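The complex appears here without one of its protein chains, the remainder shown in place.
Let's look at chain A:
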Amino acid sequence: MNGIARFSVGAGLNAERALLQRVCDGLFDCQLLLWRPTGQALVMPGSFERRPGFALASQRCAAQGWPILLRDTGGEPVPQSSAVLNIALACALPAGDEVGKRIDIAYERLLEPLALWLAENGLKAGVGAVPGAFCDGRFNLTLEGRKLAGTAQRWRRSRDGRPVVLAHAALLIEDWREPMADVVNRFYHACASDLRCQAGSHLALAERLADAWATATSLPECYQRVLAWQGLELGARASTYPPEGLAAGRHSPLL
């Protein structure tokens, strides 16, 4: 067991929904899921169904081997395949934690362990928008100014009223940049959208790190370690986070 589950894309999306539900139900305060798709799909927010041309675009993408699936987090279309490592972190926050419930802090909580893990492997990551990247946003994880991982979130409330966030990162491990940019551009074209993305705006980890998949098996331990610094215990049932003196929103030294 290396801590990375294998799912079809649809099953992986459902596993993330179940992860968020478990935390909302109060079964855990914080849980992590790492999964790698066994197939491929073009994944986008449910609101895209309303776009003109969606049905046609959906048919065309499916005919090219990229069925469209809908996700519960925000953003733009993202290709998912066996080249991608998905990292989903669900956390319930204390009712009075004004800092911890900020969007930027939730992204930092997700990305800091990734950045440390990359640093331990000799790579210096950054965070920021990357013009030309698919599903661009201010909280991409970048390497050499190119997009390595995209991020998104979904916020809900737990049964006892606490804010709960599912933060998600899609980390490109293998170099599928060209076919991925191509399918996103085909989708936009079929929807009569002027948006376009470029493969060169992305970077796959395997282009800079040998044995990237094998190295990724140490990621769960890195998450456990970094989240523990913040008073978060993965899989813990208790709701004592953050302990006195530990600020969930402390500024990351890495990002």
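Here is the rule we go by: a contact is a pair of C-beta atoms (placed from the backbone, for glycine too) under 8 Å apart; a residue touches a chain by one contact, two chains touch by 3 or more; residues count from 1.
In the analysis below, contacts and distances are computed from a predicted model.
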Identify the UniProt protein name of the omitted chain, choosing among "Urea transport system ATP-binding protein", "Biotin attachment protein", "ABC transporter permease" or "Cbb3-type cytochrome c oxidase subunit".
"Biotin attachment protein"
Among listed residues A:Arg154, A:Arg177 or A:His202, the absent chain is touched only by A:Arg154
Of A:Pro45, A:Pro94, A:Pro179 or A:Gly231, which sits in contact with the chain we cannot see?
A:Pro45
Which of A:Phe139, A:Tyr188 or A:Tyr223 sits in contact with the chain that's absent?
A:Phe139
Thinking of the whole complex, not just what is shown, which of A:Asp25, A:Glu98 or A:Glu178 touches the missing chain?
A:Glu98
Name, in rising order, the residues on chain A that touch the hidden chain in the full complex.
45-47, 50, 72-75, 98, 101-104, 106, 135, 137-139, 151-157, 165
